[in-house]
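Comments concern the structure below.
Apart from one protein chain that is not included, each protein chain of the complex appears where it belongs.
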Amino acid sequence: MNRNEFENSLLRQARRLQEYVDIVYKNVLPQADRLPVKEIWDAQKIFISGCGDSWMAGIAAKPAFESITGIETNVIRAIELSRILSKKNLGYSPNTPLVILISYSGTAARVVECAKRCSKYGANTIAITNNPESPLAENCRYCIDVGLPADGEYQPGATTYNASMLALFLIALRIGRVRNTITPLEYDDMHAELLSFVGECQKKNDEFEERAFAIAEKWKDLKAEDFIGDYGDYATAFFGSAKVIECFGGYTTYDDSEDWCHINYFLVEPEKIGRVVIANKSTPSFGRLLETIEAIRKIESPCIIVTDTDKNEFPESMEVFTIPSPKYFWMAPLTEHIPFDMVAGYIAALKGIPSFRADDERYSSEISTQRLKSGTEIVII
Amino acid sequence: MVLIKEFEITTGRDSLQCITSAVKETIKESGIINGIVTVEVPHTTAGVLKITSCGKEVTDDIVREMRRLIPARINYYHQDSPENAAAHIKSSLFGTSVSLIVKDGKLLREEKQNIYLAEYDGPRNRTYCVCVTGE
Partner (left out) sequence: MNHKDYTSSLLEQIRNSVRDINTIAENETFEFFEKCVPYEVVKSVGNVFITGCGDSYCAAIATKPVFENADTSTKTGMVPGTPTMACRNIEFSRYQNTYSGWNPLTLDRNLLCAISISGSPARPNEAAMRMNEHGGKTVAFTANPEGKLAQNCQYVIPMTLPPYDLAPNVTSYYSSVFSLMMFGFYMSKAKKQLTAEQAEACRKGLLEYVDSYDEKVMDELSQKAFDLARQWEEDKVDCMDFIGDGPDYATAFFGSAKMVEAFGGLTTNDDSEDWCHINYFLRDTDHIGTFFVANEDSPAFSRELETIAVACSVRKHVAVITDADEKLFPEKAVIFKVPKAKAVWMHPLMEHIPMDFVAGYIGCWRGLRPFRNNEEPQCRDGDAARFRASKIEII
């Protein structure tokens, strides 16, 4: 089969991520740099929340926040921040947290609820959105408009995921600069690296696509995909799993390298389950990831490894995608998802399935289309 | 006759780095016997100071006193960062250049007087210029 005959939105996004990095960087930087010093100095704790990809972007950015700012950072489920987290965590100074809420459309009911609740109890709130007129923006004290062009393709979202992540990184750098936890030299160097890092990976687009297509042909009939990643790379695992569902509705699961050995290892018919492992040599759990990969080899699951090191480190039977190693470890999630975006895009194209169940009328019923508006009910607890 | 030279330097945090030798080298290279030498940093968060060096204690005192007089506060109107806002003030108050007389091909100065590049918002890569005029 000729791969040029197969196309998919996720594929097209994966090819052009650097272009969007440039756009978002240019839009967000001046806004991030206007975030006031007082609010940044007030922050005793940082909360990041959102739904779906936005939440994953938070997980991906947590290492950057903790490393750059030195402030405890909790990436929290939107339902927990809006309904379950005790309000004592959101109170006024000296406990005033900085709450960063992400929603591309700015209309997701739960995230708006988070904004209202956090603002009510005194937290400083920042919205990251593509819609500065949205309810989310209106209910947060500050708004970062990522400014993605209106004519872009954003579903299933890889571009929006990277845009959210980049905006978070720029906020983290702003906090680090204001609180003097990174030096001006580091600050400048991190900015330069942010601008060029994704582009370095995109030089491998052709190679990755060729291999992704070959893998997609083999994987399209598998029973499920199972993703493994640790710490910030856990976000990449989670994101890959979500793309399986969004692109072609496949069964999928994800875990970290340790817990995988205790649970998902026991899934039956492992030869019919594709495993995707994010295993960067520069991370402290690389040793554990190698042990996990060895267990996967023994149970003969087809396996893709996304790594910053050479393929010789891994069993021969595995498909290894080597991505450039970032100078700063926390940038890795910006590119780690690219290889599997391509695989998922090709699987969907080969299966001829539209994203988000667009071929099933039940998914366009009123109850379905209203589900993210949450019956418009906003509860402040 | 005029000679202008640019130098690059990586500074530290709150650092005072002696640049007298570079100034002396420039004077020597210019061949000027009598005239003026001016040292300037084309930045607004760094400066050039003439300090009598009686050991590290003096430079430490200067750094500490500058921080005490112009602390990194969060309520400056300039919102880049507290360090940066304070650095702008230090730079404007303490100056970004010094001029010294060149006599007989040498700097006219006290024995222990030296020229320092002062970093108020570092570490950074900085440039400073030395301009010698005379005959």
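Think of it as A and B in the order they're written, each chain with its own count starting at 1.
The rule we apply is simple: a contact is a pair of C-beta atoms (placed from the backbone, for glycine too) under 8 Å apart; a residue touches a chain by one contact, two chains touch by 3 or more.
Model, not experiment: these values are computed from the prediction.
> Using the touch definition from the header, name the shown chains in contact with the chain that isn't displayed.
Listed by label, the shown chains it touches are A.
> So which of A:138, A:153, A:189 or A:291 would be touching the chain we can't see?
Result: among the candidates, A:291 touches the missing chain.
> Looking at A:42, A:145 or A:256, which residue reaches the missing chain?
A:256
> Which candidate, A:83, A:141, A:191 or A:311, sits in contact with the chain we can't see?
A:83
> Which is it among A:21, A:51 or A:216 that touches the chain not included here?
Selected residue, touching the omitted chain: A:51.
> For subunit A, which positions touch the chain that isn't shown here?
51-53, 55, 63, 66-73, 77-80, 83-84, 86, 88, 108, 110, 181, 223-224, 230-231, 234, 242, 245-246, 248-253, 256-259, 261-271, 283-285, 287-288, 291-292, 294-295, 298-300, 329-330, 353, 356-357, 360, 362-363, 365, 367-368, 371-372, 374-375, 377, 379, 381
Everything below uses one rule, namely that only the chains that are shown with their structure count from here on.
> Taking each chain's centre as its mean C-alpha position, how far apart are subunit A and subunit B in Å?
Centre separation, subunit A to subunit B: 46 Å.
> For a test of understanding, state which residues of subunit A touch subunit B in their complex under the given definition.
33-34, 36-38, 41, 177-178, 180, 183-185, 188
> Spell out the part of subunit B that touches subunit A in their complex, as residue ranges.
Contacts found on subunit B: 10, 13, 72, 74-76, 79-83, 121-125.
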